[in-house]
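One protein chain is absent from this view; the other protein chains keep their places.
Each chain gets a letter, A, B and C, in the order it is written, and its residues are counted from 1.
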Amino acid sequence: MNLLYTDIEDDLRATVADLLRDRAAPATVLARIESGADTALWGELARMGATSLHVSEALGGQGAGYRETAVVAEELGRSVAPVPFLGSAVLATAVLTHLADDPAARALLGRLARGETTAALVVPLSSWEQVPDGRGLVRSVADAAAADVLVVPVAGVVHLVDARDAVVTPVTSLDQTRPIADVDITGAPTTPLAGPGDDAVRAALVAGAGILASEQVGLAQWCLDTTVAYLKERHQFGRPVGSFQALKHRVADLWQSLVVARAAARHAADALTTGVDVDIAVSVAKSLCSTVAVRAAEECVQLHGGIGMTWEHPAHLYLKRAKADEIALGTPGRHRATLAPLVDLPLQSTP
Amino acid sequence: MNLLYTDIEDDLRATVADLLRDRAAPATVLARIESGADTALWGELARMGATSLHVSEALGGQGAGYRETAVVAEELGRSVAPVPFLGSAVLATAVLTHLADDPAARALLGRLARGETTAALVVPLSSWEQVPDGRGLVRSVADAAAADVLVVPVAGVVHLVDARDAVVTPVTSLDQTRPIADVDITGAPTTPLAGPGDDAVRAALVAGAGILASEQVGLAQWCLDTTVAYLKERHQFGRPVGSFQALKHRVADLWQSLVVARAAARHAADALTTGVDVDIAVSVAKSLCSTVAVRAAEECVQLHGGIGMTWEHPAHLYLKRAKADEIALGTPGRHRATLAPLVDLPLQSTP
Amino acid sequence: MSEIQDRVAALLAAHDPATTDRLEFLRARFDAGLAWVHFPVGLGGLAAPRDAQPAVDQALAAAGAPDNSPRRIGIGLGMAAPTILAHGTDEQRLRFLRPLWTGEEVWCQLFSEPGAGSDLAALGTRARRDGDDWVVTGQKVWTSSAHNARWAILVARTDPDVPKHAGITYFVCDMTAPGVDVRPLRQITGEAEFNEVFLTDVRIPDAHRVGEVGAGWRIAQTTLMNERVAIGGRPAPREGGMVGAVADTWRAHPERRTAATHDRLLELWVESEALRLAGIRLRQQLAAGSPGPEGSAMKLGFARLAQALSGLEVEFLAEDGLRYDDWTQRRPAMVDFTGRDAGYRYLRAKGNSIEGGTSEVLRNIIAERVLGLPAEPRVDKDVPWKDLPR
Partner (left out) sequence: MSEIQDRVAALLAAHDPATTDRLEFLRARFDAGLAWVHFPVGLGGLAAPRDAQPAVDQALAAAGAPDNSPRRIGIGLGMAAPTILAHGTDEQRLRFLRPLWTGEEVWCQLFSEPGAGSDLAALGTRARRDGDDWVVTGQKVWTSSAHNARWAILVARTDPDVPKHAGITYFVCDMTAPGVDVRPLRQITGEAEFNEVFLTDVRIPDAHRVGEVGAGWRIAQTTLMNERVAIGGRPAPREGGMVGAVADTWRAHPERRTAATHDRLLELWVESEALRLAGIRLRQQLAAGSPGPEGSAMKLGFARLAQALSGLEVEFLAEDGLRYDDWTQRRPAMVDFTGRDAGYRYLRAKGNSIEGGTSEVLRNIIAERVLGLPAEPRVDKDVPWKDLPR
């Protein structure tokens, strides 16, 4: 178990962070917030290989692992860049790698890795454990509006659907930087993929939840850093407000939570990579990091005082992302319910 | 609904507080902590009528109500005086007033009101909603060791048992100022009381829980007052520690909780007196005040630093009482479960 | 009391609500001393006890009389009026109070600045004397109703060379005067409920100064004390406010319920009910003539519960919690914290611990004024305002 960042991961982080600093600084994200996904930025991420890190080289990917994907997710969380990373590079890609014996899946993986196309997994973003069925209207699907190809579980089989053949209706999202849409594939031509569809989708939900934990860590880190910087600079009562002990203690507690959350998120990414202890590691990380990220974003707004309540300050983008991430791929409570039998802490005894 | 203290209640409080200040100051309580109930103090409380306030004059009591009993409970909570008020004056007395058509119950009420005898209700102190059966060993019975008469529910009928005929085994109590004992009446001669025994016991548990909320408010108030006084007097870093903002905010939050808890406790006492809204009022008060009292006692220990961890400082008496009170007559979680159907917030919908 | 009842009867007899113009009725009511009976005679009142007012309101409402839409003119009624009464000149009282109470003239409050929030006394808006006028330049923020307002209560710095509390003066500012620029301030909900107000060489006649030059800080305390009472003191029925909205969501979605959210909801329900009881107890104390400091407890608790409840609601709604009703920038006439969807409630509630005094400042006030804990070492008390770090 390695919970540190490797040198390679540090390099990857620096590269992605540079790009995002240039192209998706909070003010930039805020300015283009009504415009949906940033396809140009998304293309650049694909070209640098950041969207296919955990896809094997044989399938056209980078042959790295979920640890590296998690590092990218952290940076994306730090910038709340509006790119369809979760929907396409994590969820849809995870399903396809699971079904890569199917030639259509393999072909699509290659196109995704080369940045030629974007996919989305058609399940409500709030899904956890149960595999929803993609027939009829599927509500609150992440990154669907940006997708060319829809990956749709139907009755235990995963189907590919050309997005132009489906009805994809963008809805107003709480999280303005990860737009959701309602999707209906009724009547659209579909390409079924061979292989255990439900297993593939379940595995994708697990991978997605584990990677989201890293996104949440990056998000919380931005909130902490930004708050600390503001507390140093903002003066009231003739002092930097960061010299007031009650505020100091609150950010110290936040830092403490983040130290712990980071370890959990790293463990989840490591477990997804090694395949050891995956289910426990992911549910520990997702339940904890969800709570820490929401608290970090809420404290960020509060400790900025009035300015944190304004549209022009980016704090709200993080608050909305944090709150949506808390719901995404299983709320903390649902992950704890998942853990109960895994760690032998059932509510009822099994006879 | 009157949530204030009446002038009569203020006078009563002053009288009881005077007595307790003289006879049960924290240092006094601490010094005699291994000696069980303070029977001399208990006798004085009975003589001033404080133990039969909610018993009608026709039955030998003061003809006041639970509002006044709650005021006494507050003061007893503030002093953690080791007297069998809860077991005898609240729980056993409440059962007997419910069954006062029975001459034996009436006679015992008179003796209790005159301070000639002390009773205990033989149920685990943790009981809530379910009426336990008094056959066999009954564990963790409050104030049993101080009782002359045991009030025992057996198969829906309440029986009186002479304590000398039962096996009453004191056990080491977490709360050193409200000793518990295990009781076994097997083979003892019993006097059954006519009337609905289970209803009587259930009503006593409700009254007890409502009165405990006021005890918890008094306890929390002592913890807050004592902590604030210490923070003013204790100096570190050349300043009174009470000038440090993080500590100020914590006691401010505690004060806020206590303002709210007091309103809930007063409402429970008022509801027990008027008979209106009793079940909701009691469960709101008991669940909230339990939590506030434990937090107040925990903060009291922590904010006293090392001295709060010592036996010689009385803070631990309050911590132990608060923790035992949290369990007594229903934990906060059990009271919330009681509330759910009463306020139309069920977990499952009824079909 | 019976004199007041007679006056109500006389007012209704002389101005039948069914046939009288609304504004005409309100003016007549003011002139009859029935606007706020505890105000002086001639200024809408009868110098009667404050608790005689509810009976008047009820009697008039029962007779079908119009009211003055108190929520719409809350700043005027709650803040400007008591301040002008306490510290204004006779001319100011006569000029301002009647149209304020009838709602003909809406008021707003120009207090907070980008650099002076919790530390209002640090404000930097400058007022320089020029003949019979003051010339005011600066930026104010978090001004509700500024775009509807005819008048503002304003605090500005008249002397930067003395410590910050000493150099402030209190004015009435004409919002239609040249140099007043009101811009909507968009919030995280998407709405623009508040405004920024830019003041550029705005001329205020000295006759619109309230109180002495340099006395503005003390006078502003009157205003703020009334604001905090107003925010904290609302009565509510059981399940009024945020808890009711969230309880209804629970009831509407049996399929989303889990044991864990159940206990959390009940915990917050209990706290909300107890806070409601504390509000009732506070009103009983006020009615008994022994007001306590519990208003600040109400405000702290209200903010915390509104945030916790709405946060739980969004989480509980899961896939529906991911959605929002509308990000369009609107300027709502009145704010309803619980009026839109769960996401709005969640975002708007974040402001509850900031507006009208942050929860942090309230905790300081409780610790020092209620519990008597010593103040922190101050570095800004004896320093000329112009030399303060900022």
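The criterion applied here is as follows: contacts are C-beta pairs under 8 Å (C-beta built on N, C-alpha and C of every residue); 3 or more make two chains touch, one makes a residue touch a chain.
It should be emphasised that the depicted structure is a prediction, and the values quoted were computed from it without experimental measurement.
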item: Missing chain: touched chains present in the view; value: A, B, C
item: Residue among A:92, A:212, A:228 or A:309 that touches the chain left out of view; value: A:228
item: Full-complex contact with the absent chain, from B:21, B:47, B:135 or B:235; value: B:235
item: Touch list for chain A against the chain that is not drawn; value: 1-4, 228, 231-232, 239-240, 242-245, 248-249, 251-253, 255-256, 259-264, 266-267, 280, 283-285, 287-288, 332-333, 336-337, 339-340, 343-345, 347-349
item: Residues belonging to chain C that touch the chain removed from view; value: 259-260, 262-263, 376-377, 379
item: Residues in chain B touching the chain absent from view; value: 34, 124-126, 139-140, 171-176, 180, 235-239, 244, 246-247, 294, 298, 301-302, 305-312, 315-316, 319-320, 323-324, 326-328, 331, 333-334, 336-337, 347
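Throughout what follows, only the chains that are shown with their structure count from here on.
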item: Chain A and chain C, separation of their C-alpha mean positions in angstrom; value: 41
item: Chain B and chain C, separation of their C-alpha mean positions in angstrom; value: 42
item: Sites on chain C at which at least two other chains make contact; value: 259, 360, 363, 376
item: Junction residues of chain B, two or more chains touched; value: 244-245, 248-249
